[in-house]
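Would you mind keeping the following structure in view while I ask a few things?
Every protein chain except one is present and positioned as in the full complex.
Per-chain residue numbering starts at 1, and chain names A, B, C, D and E are given in the order in which the chains are listed.
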């Protein structure tokens, strides 16, 4: 405990994920008082064609 | 708010997903009184080899 | 198949949820060509104290 | 009902997943008194580069 | 690793959940070759008013 799940569009590098995992784990350990080795962080890459905001797929959105 | 997540077997086209995202968002906005740009729809394609009903993977099911 | 999951703040009435389940199921059946009795819709009520946008819990957000 | 979701690193064979789905479904049916055809098991393969324990991605962990 | 998540209607007793956790963990350890202390099982009780099949909330379904 705890389990943290991060859903983002693809494109983050392994080192960005490594850094995120490290910092999020640190935050959870420090603020929520858990121990690091019980803290799991899972990343899910969700493509823009599978992510819609306002009823429009992000793959088709005009930015 | 809100977040809608749709898990289906693969095979839906981008335009089917776009249509689904549009109609689901419309439904949530109209019925649950949210604003469209705060409504997120996420699709997850789950292969038949990762989906079991009645203890049998759908990839192996006799239809 | 499929499974649809709707996360919203609490406050929707049973009849709003019933209507949402009906309309979303209809959309999935019509657009993604599934059969109704295989379509599951699950609602999750997430309190504003458990939902943050922009780093601020919605329970504390100034609207 | 119910829905069981199993997140693991990739590498399990289809026959391991088939066996897991069968045994988990049997357990749920027997212990929680559900009927098999209403029991869904979904597998999610999460790569080691998307799974961190103790703030370290499993792809980078020294075993 | 792995994480197993079981969504069911409420009503299972603590001892049914304990038994399910034990048996599912055993299955995962035996079949997927994981170690028990890395295997997490999480239960989520979803009320019938939050669970719809075929577009009908289970709280309103005629059995």
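Annotations for the structure displayed:
The working rule: a contact is a pair of C-beta atoms (placed from the backbone, for glycine too) under 8 Å apart; a residue touches a chain by one contact, two chains touch by 3 or more.
No experiment lies behind these values; they were computed from the predicted model shown.
For the chain that does not appear, the touching partners among the shown chains are A, B, C, E. The omitted chain makes contact with subunit E at the following residues, 14, 17-18, 21-22, 24-26, 36-37, 39-45.
Mapped onto subunit C, contacts with the missing chain fall at residues 7, 46, 49-57, 59-60. Of the residues in subunit A, those that touch the hidden partner chain are 1-9, 12, 16, 19-20, 23-24, 27-28, 31-32, 34, 51, 58.
Throughout what follows, only the chains that are shown with their structure count from here on.
Between subunit B and subunit D, the centres computed from C-alpha atoms are 20 Å apart. Multi-chain contact residues of subunit D, defined as those touching 2 or more other chains: 3, 7, 24, 40, 42, 51, 53.
Contact annotation for chain pairs lists A-B, A-D, A-E, B-C, B-D, C-D, C-E, D-E, with touch applied as defined.
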